[in-house]
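The complex appears here minus one protein chain, its other protein chains still in place.
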Amino acid sequence: MEPHTLFDYEALAEPRLDRPAWLFYSGGAGHEVTLRANRDAFDRIRLLPRMLQGAKAADLRTRVLGAEVSMPILVAPTAFQGLACPDGECATASAASAVGTLMVAATEATRSLEEIAAVATAPLWFQLYVYDNQRALAESLVRRAEDAGYRAIAVTVDAPRWGRKDRSIGHDFDLLPGMGTPNVGDIDLEPAALSWRDMDWLRSLTSLPLLLKGILTPQDALLALAHGADGIIVSNHGARQLDTVPATIEALPAIAEAIAGRCELYLDGGVRRGIDVMKALALGARAVLIGRPILWGLAVNGPDGARHVLELLRDELELAMVLAGRPTIASIDASLVRL
Amino acid sequence: MEPHTLFDYEALAEPRLDRPAWLFYSGGAGHEVTLRANRDAFDRIRLLPRMLQGAKAADLRTRVLGAEVSMPILVAPTAFQGLACPDGECATASAASAVGTLMVAATEATRSLEEIAAVATAPLWFQLYVYDNQRALAESLVRRAEDAGYRAIAVTVDAPRWGRKDRSIGHDFDLLPGMGTPNVGDIDLEPAALSWRDMDWLRSLTSLPLLLKGILTPQDALLALAHGADGIIVSNHGARQLDTVPATIEALPAIAEAIAGRCELYLDGGVRRGIDVMKALALGARAVLIGRPILWGLAVNGPDGARHVLELLRDELELAMVLAGRPTIASIDASLVRL
Amino acid sequence: MEPHTLFDYEALAEPRLDRPAWLFYSGGAGHEVTLRANRDAFDRIRLLPRMLQGAKAADLRTRVLGAEVSMPILVAPTAFQGLACPDGECATASAASAVGTLMVAATEATRSLEEIAAVATAPLWFQLYVYDNQRALAESLVRRAEDAGYRAIAVTVDAPRWGRKDRSIGHDFDLLPGMGTPNVGDIDLEPAALSWRDMDWLRSLTSLPLLLKGILTPQDALLALAHGADGIIVSNHGARQLDTVPATIEALPAIAEAIAGRCELYLDGGVRRGIDVMKALALGARAVLIGRPILWGLAVNGPDGARHVLELLRDELELAMVLAGRPTIASIDASLVRL
Partner (left out) sequence: MEPHTLFDYEALAEPRLDRPAWLFYSGGAGHEVTLRANRDAFDRIRLLPRMLQGAKAADLRTRVLGAEVSMPILVAPTAFQGLACPDGECATASAASAVGTLMVAATEATRSLEEIAAVATAPLWFQLYVYDNQRALAESLVRRAEDAGYRAIAVTVDAPRWGRKDRSIGHDFDLLPGMGTPNVGDIDLEPAALSWRDMDWLRSLTSLPLLLKGILTPQDALLALAHGADGIIVSNHGARQLDTVPATIEALPAIAEAIAGRCELYLDGGVRRGIDVMKALALGARAVLIGRPILWGLAVNGPDGARHVLELLRDELELAMVLAGRPTIASIDASLVRL
């Protein structure tokens, strides 16, 4: 089967991955109410297309925290991409760069943030985990990200502990021989229970823009703003932390209303279609991030697979924008959708 | 199996069509959320029948843009009907004429508009595609339609590009040897990205009534009116262009409210039952159009199949009108339905 | 399998009936949206039970148009009961009488109304079809019903024509050799298209109470009252006439509100459980009628089967009333349900 949609990549990836890796990647917390909701909520939103806008092509370019990208589709941070293909995050970086979009490199990457930066030609952000009793490590990661030219730090705030996925209980996986997480070395990966005070400390560490990843309520979004966040990634961690939290596209509108443009909003979780991207933008996101589909692309065809995943989604978005009569990013607003 | 409903025709048609043609005809955009909604939305609407109206038969006759037709069920334009039966659109024209209703002949017909007109004894409309850099062709088609006695031009406004159907990706079909699209000759069929200014130009080309096919919002309906449209076909192109747009029967009420009788409204998309026709009329449509069911009829039994499809739907509508206590078209109003 | 619920009787009856008879009995109009809704709507209504009412048994007795019955569950008129068991309607009459409840004898019975009356010891109503150009027959049936001691005439008002059931198309059935419809003889059974004027005529024919069977809207309920009806049977003809009309339990509340106690309301359609009966009473019905389950009972075990069906439903209702803390019919009111 030639893959023509992101769902095709998912189907092709499953048999190519070790079972434990597949279960780790694909699963969601608990019995996956939110995992299903992340998709269903997109499909329930109706698009209201406008006709006769005179455009046969769409311009997908936009800016994310000031950096120009070719499209409002970014690469989400996911751990251990080396399990999906040998070059791991470097393959992803070359794929994202090939299509001119931004990758968020993960703390728990199997390639160092410097190796990734050496490959990338498009902008990069660095996703930061702060580990328990490892403030010095966090500060060092921020410094290294600054030095390597990363454009922003996206700190994950929804993981004081790791969520529990019914699907992968009893199916632990190991990294492959020779594979590690060079950003953090061999230390124990227990996350820290961060507080808002820790955000102030992080904010004080760097002049890079700071994003908070994992916000689901307007209350926390306003706190993020008050604590100096430049951006918020509305995320439920791919539905992997706490089951029955809202789908991210359900959580976005109230957050967008509360923030009212005072910082940039991003969204990940369940984005698989060009129409999903358009809906997220209509409801207030500046761009979306995709995680698992990149892994499927890597597993199916290495960097070319990841690039093709991004191209498929880009092409779907471009066609959708034309057919909806919204041929520019700026023309996508709330009038496009009916909840 | 003897076909007794339009669904029976669908089941019988599938094995009689080449797989690629079946997939092309039956599929919808994306993963077909709207294709399913086009049907489900009809079934969710409740009919509120009135009793003891003293009528044992119903009078289905109505007028569409001034022309009398035997029933408020018209034949929608669909491309390449020659793939369904050798006589293609001429078979359809004779079927529609046999039951006294109007056919909308498609630009991309496998028979010329003149051949179709030569067969038809009932009124005809001409569905117009404007192609990229082919204004002269469009003007010529309008002239030929005028000359051949067509009663109106229905210009498709929802296709600046062709939608993408998961189902038929990788299953391209070819026209059969010797089959072409004589209205447009052998040119490349890239649609034009029309604008409202192009509507003014089309309006100026002809004194025939002008319909805009593919409107889904009240905003565009009002613009159509302002640009001189005599009618609007509320359509999502058989759910084939942009997935997750509303079902047409969901989109109709707001459009009917905005238009308030100032031009005629039509609807296509998912009409398979007499009760569906009645619901569309109750919500503001003057008539409905059916597309795929005609193809199923042609595939199963040529012109007789297409005629039988129209007769089945007519008979269902007639019985439904009697059982609902609305024995005339004029007696069908909003009090018949509960959304 | 020993049958313990009405659903058990349905499962047991299917293989015991000739296929065409099964399809005729079990089917609903169109693709059976309303047939399913008749059941689903009951299940969606929530019961709000009150505790500590001090009752271990319930008193089910009630009065229907003044006649005392053992429970608010009556036998609906259904045609051709001779297809389900040899004694047909006489078996049903003895079953209903055995449990002390009322049977509505059908015009299209395979036993004459006099034969039924000879068997019955509980009250009877007569369901009247008026046939086309057969006013004298209708008048004669009313006279015979009066003479035979029937307590009311229930005229069917929702059948100017017979509905069409996808399921039984092409599966016509014949009455068995020697079986007929003695009430009406061998004439052609085309129903008349009655009007409200015909109701006045019927009203003038007899001093028996008059019920209109087949009302689904408050407007028609008010007209029925204005034309002298003593009772209304909220019915969609077992979902057999016009598909997608409301479930009867959905239609009841608005009718009860409009009538406000000025005549008696009854309901049939989908009643299979004691809790369904309680819900119908809570929403304004004085009693319910069951149709198909009686046929299943007859098919499985003749008069004993029909009696057992009535007993099962009675026992379920009795238990439900105790568990809901509503141990008398009078204690069942709108506070029992949440729609």
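Chains here go by letter, A, B and C, matching the order in which they are written, and residues are numbered from 1 within each.
The rule we apply is simple: a contact is a pair of C-beta atoms (placed from the backbone, for glycine too) under 8 Å apart; a residue touches a chain by one contact, two chains touch by 3 or more.
None of these values were measured; they are calculated from a predicted model.
Engineer: For the chain that's been dropped from view, list the shown partners it touches.
Structural biologist: Output: missing chain touches A, C.
Engineer: For a quick check of understanding: of A:Arg135, A:Arg151, A:Arg164 or A:Arg203, which residue touches the chain that isn't displayed?
Structural biologist: Reading the full complex, the residue touching the unseen chain is A:Arg164.
Engineer: From the list C:Val130, C:Ile275, C:Ala306 or C:Ile329, pick the residue that touches the absent chain.
Structural biologist: Selected residue, touching the omitted chain: C:Ile275.
Engineer: Hey, which of C:Gln53, C:Ser195 or C:Gln219 is the one touching the hidden chain?
Structural biologist: The one listed residue touching the chain not shown is C:Gln53.
Engineer: For subunit C, which positions touch the chain that isn't shown here?
Structural biologist: 2, 4-5, 7, 43, 45-56, 273, 275, 316, 319-320, 322-324, 338
Engineer: Identify the residues of subunit A touching the omitted chain, counting contacts across the whole complex.
Structural biologist: On the subunit A side, contact with the omitted chain comes from 30-31, 33, 132, 157-158, 160-161, 163-164, 166, 169-170, 192-199, 212, 214-217, 219-220, 223, 241-246, 250.
In this section, only the chains that are shown with their structure count from here on.
Engineer: Averaged over CA atoms, how far is the centre of subunit A from the centre of subunit C? Could you give it in whole Å?
Structural biologist: Chain centroid spacing, subunit A to subunit C, equals 60 Å.
Engineer: Using mean CA coordinates as chain centres, what's the subunit A-subunit B distance in Å?
Structural biologist: That gives a centre separation of 42 Å.
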